[in-house]
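Just one protein chain is left out here, and the rest sit where they should.
Every chain is named by a letter (A, B and C) in the order it is written, and numbering of its residues begins at 1.
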Amino acid sequence: MTSVPASPTARPGLSGFDLREQVARLGVWVALGVVLVVGIVAVPNFATAANADAILRQAAVLGIVALGQTFVVLTGGIDLSVGMLMGLVTVLANGIMGGDPALILPIVLLALGCGLVTGVANGLGVVAARVDPLIVTLAMLSVLQGVIFIYTDRTVGSAPAEFRDLAYGSIGPIPTPALLLGGLAVVCWVILARTPFGRYVHAVGSSAQDARKAGIPIDRIRLAAYVVCSVLAAIAGLVLAARLGSGFTGAGAGFELSSIVAVVVGGTALSGGRGGVAGTLAAVLLLTILATMLNLLGISPFAQRVVNGVVIVVAVAVYTAQRREA
Amino acid sequence: MDRRIPIVGTTLVALALAAGPVAAQDASGESGQPIVIPEQYVSPEALTADTVVDTSAFAKEGPWKLCVSSGYLVNSWVVFALQHIRYQASLEPRYESEIVVTDANFDPNKQIGDITDLINQGCDAIIYWPVDDTAIEPGLEQAVAAGIPTVNVGGGYADLPGIVSNAYIDQYELGAAGALRLAEALGGQGKIVSMLPIAGTTAAVDQDKALRDVLADYPGIELLDTQNGDWNRAKAKELTETWLQRYPQIDGVFTPAGQMSAGVAEAFDEAGRLGEVRFSPGDEYNGWLKWIAAHPESNGGVVTFPPSAGGVGVQQMTRILSGEEVTKGIHVPSLWYAPEDAAALADEAAPDDWWANDLPAEFLPAS
Amino acid sequence: MSTATVPEGAFAGLRQRVPVGSLGLWLGLLVLVVIAATLSPGFLNPVNLLNIVRQASVVGITAVGVTLVMVTGGVDLSVGAVIVFGSVLAATVMAGQDANIPLACGVVLLMGLVVGLLNGTIVARWRVPSFILTLGMATAISGITQMYTGGTAAGAVAPAFRALFNGRIGIVPVLALVFVAVVLLGLYVQTRTVVGRRIYLVGANPRAALLSGVPVTRTRLTVFAISGVCAALAGLALLARSGVSSTFAGQGFEFDALAAVVLGGTTFAGGRGGIGGTVAGVLILAVSFNLVNIIGLPFDMELLVKGAIILGVAALHVAAQRKEGLMT
Partner (left out) sequence: MGPATDREPHAPGPPGHLDEPPVIELRGVAKAFGIVRALDGVDLAVRPGSVHALVGENGAGKSTCIGIIAGVHRPDAGTVLVRGTPTRFAGPAAAEAAGISVVYQEQSLVPDLDVAQNIYLHREPRRGPFLDTRRLYRDCTAHLERLAIPVAARAPVRGLSVAERQLVEIAKALSRDASLIVMDEPTASLTSVEQEHLFRVIEDLRAAGRAVLYVSHRLDEILAITDTATVLKDGRLVRTMPTAATSHQELVTLMVGRELVADLYPPRPASIDRSGPPRLSVRDATIAAGGQSAIEDISLDVWPGEIVGLAGLIGSGRTTLLRTIVGVEPGATRGVQVDGVEVDPSPSAAIAAGIGFVTEDRKLEGLALDLTNLANLVSTTLPARRGVYQAAAGRAIAETAADRASLPRRVLGARSRTLSGGNQQRVVVGKWLAIGPRVLLCDEPTRGIDVGAKADIHALLRGLAESGMAIVMASSDLPEVLGVADRVLVLREGRLVAELPGGVTEATVMAAAAVGGDTLGDSGAAGAGGTAGNDGTMTAGDADEPPMGGR
């Protein structure tokens, strides 16, 4: 016999488990499963080791940057500068290394430094200047693109073979970039779900005012989220640099939006507070696998675009409906 | 080799040049013929194009599954190049009738992924145009390693291990031809502005270099400003409006792409300053051709940027798959049309966003 | 009893009657204009100023619709794709014939309406976050555009269409007039109609609005429809201006419009801001762009300055708002 009278709203709490909330949370995984099954059953050349390898390698770059974007979106923010930051890292890394393996370590540090500086700048713009994050990071996008073109106006440099392993190597049967993505995803998940910082990220995104009342330094949390985002974008930039093997000035363009799409399709609310990296990871895989399937099926690129748009719309619509009922 | 004609021509002109730059009056060659430019302006890397490639590793029996990896498709030129690929492939029975096309939409990461997808679905040959030559090269290397030949069409020439052969249009040469033509039209004197494609692209980089190299030999010409019009007619027009406001006198405009030429010319026209300016040649973009037809007095003619490079790429691919010897590069020559001849290329019935072509009707882009 | 004797009430009343956005924003614009006029003597020439307004017209017309959407607490990122589709569609239907102009305009505006209604229906009925929905819609529409055209911008502009819309009446460009007309119409809707009232109620507190009998769903639908039609009209303006449709030309318009709206003081939270501020935002961006070109900065510096201007004006605006006590 329970001691709670009446209120059905207390019901979810009784068991600490709400079925519909769980369905909403798992929706993207279900979609991923369905797409996988369809792929394996119906798409020629899909269920091969080579294809799995290709998908994982391609997903790694978007995956890593989307992990970072998840932090910012969870706090209720948005970061449009990640793509250009990845581009900058790609250009700087390959441009400076010029194929010299001795420079790998300095380059990694430089990339992380770029991420740190960008993240702090974005974060300060949002918390200190209190400008809308969309505007701050849109301006940062422009600034970073400017820096890229100050450094070079053309494709430069090359990656040493050791560095290329970051994108093309394997550890055991698993592609190195996939392992990196997996490792970072686990770290991010632990941070978000199992550390005070992660809890505060959710709290700030859910209600900054109330989080502040609880004594959480909301500005510092927001700032940290932008730093995490930019550092992860810088790491994604390193993987991209290894994958491209040269410094292409337009390398990162588009990742700002595709990472946001991945985060949202993965179930993180753009208003902040709800969601997490697990869904983001599933969404990245879902989107990458879908693109590969359409390629393997020989669907016209124009039609692929329509399919992509419809998938985003339907995914989000279905997801929203689930969450609303929950 | 196709390239020999310009090189021979170049040599002749180079001899004539001994007297000085002013002597290069015929630098662009005869109207309707491949452009000819002085040897000093031939891009050095293009010379490796004559390297012979061993294609025996790629030889296989038909039918061949031909695949196309496009770096981007939101551009009428590449759409026409694609239609040339389709047409040319239809002429060779050993190609399967179905051609697989992927689109990376300017994302090199995706283009590498697309190429991997093409490898995984058993393509026998990959024709591509890159988001960026070197940035997608690792993907191409995988294809070559898997025994799948790769042919680059439309972009510049690139000498990289992942590229078996290039059907290339020399952006530097094209830029140099345009710059020389403009310099001659100005009589070596005047103030010019330069409208380039998207910053950082091979086209923008090579054309800019060509212009500056040519201007080095024409000290009487002053380059006032350079802007990136992004192959975008509206943007070119907007930038030109600002130029018109900034500079009371503009004698010439260097803009070797027809979309931008049309936008620039319109802005001058609307400002009532069409009379003061000379244009560099544009390309055979139909909107520019129509402008030429309508304004015979003020245009710079045409140096073509032929989408038929796509068809040349297929021919090159056919040789590779047959095990025939090919060169690392096959030059798709840009043709020079003087203003009075260029008007004849215009297709008044076709849209502006269209390219002069010889494709059969069924291979024209669907609309 | 009159409100005129009480400063607070009087000021608020005044602000409602003159819906121009915040003073700081217009001061920012003034500063930019002064700088530009100092650097380039020809800047203040009426023809040049009108040209700037004309250049701003495509983004400006779009931004009017986006503003109304954002006041309700939504956002419309599909406008860029609608602009491109609109210009391509118009050129195709016109096929170079003057007789087809009315039909072409009608078809394009109808297309904008349909896209807007689709966006609005999904957002309002399914309560899908509009940012991501319209982003997806943009992708789908650009795919449809390419399928429709086969990749090239088919069709041709009728001569009279360009002559009319790209021409001038006296020294005033027709497109600038169209822009002004759309702004005035938008301001009228915003301040003088019931729909305008409802838009703010929905944006400020949708639940309270619903309980107050405001048709929340229909209001959301309406603003997205307006936004779609504005974007379609901007597509026609683009076509008139560039003379050719291109499947590529409109990329980025949605973010230009968004930046203008946000600069103008309309927040993502909804319920605040309005078309007056947006006009200032549009003009600030247009003058900045012009200014950067006047100075003749190289592309790299241009990007840096563009970023700095966006950030600087936005920060000033925020500071002014905070002083006003609107932000905590």
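As a convention for this text, contacts are C-beta pairs under 8 Å (C-beta built on N, C-alpha and C of every residue); 3 or more make two chains touch, one makes a residue touch a chain.
Because the structure is a prediction, the values reported are computed rather than measured.
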Among the chains presented, those that the missing one touches:
A, C
Touch with the omitted chain, as defined above, among C:Arg54, C:Arg220, C:Arg241 or C:Arg272:
C:Arg272
Using the definition of touch stated at the top, determine which of C:Gly196, C:Gly228, C:Gly281 or C:Gly296 touches the missing chain.
C:Gly196
Given A:Leu67, A:Ile107, A:Ile216 or A:Val306, the correct residue touching the omitted chain is A:Ile216
From the listed residues C:Leu133, C:Val157, C:Ala209 or C:Ala257, report the one that touches the chain absent from this view.
C:Ala209
Could you please point out the chain A residues that touch the chain left off the display?
1, 3-10, 12-18, 21, 190, 194-196, 199-200, 202-203, 205-207, 209-217, 273-274
Give me the chain C residues in contact with the hidden chain, please.
1, 3, 6, 8-13, 16, 192-198, 200-201, 204-205, 207-215, 271-272, 325
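The working rule: only the chains that are shown with their structure count from here on.
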How big is the gap, in whole Å, between where the Cα atoms of chain A centre and where those of chain C centre?
30
How big is the gap, in whole Å, between where the Cα atoms of chain B centre and where those of chain C centre?
36
Which residue numbers or ranges of chain A touch two or more of the other chains?
149, 153, 300-302, 304-305
Each of the following residues of chain C touches two or more other chains, namely 142, 146, 151, 299
Residues of chain A touching chain C in their complex?
125, 129-132, 134-136, 138-143, 145-150, 153, 257, 260-261, 264-265, 269-271, 300-313, 316-317, 320-321, 324
The chain B residues in contact with chain A across the complex are 70, 73, 98, 100-103, 105-110, 112-114, 116-122, 131-138, 199-200, 202, 204-205
In the complex, chain C residues that touch chain B:
40, 42-43, 45, 48, 51, 55, 91-92, 142, 146, 148-157, 166, 238, 241-249, 251, 290, 293-294, 296, 298-299
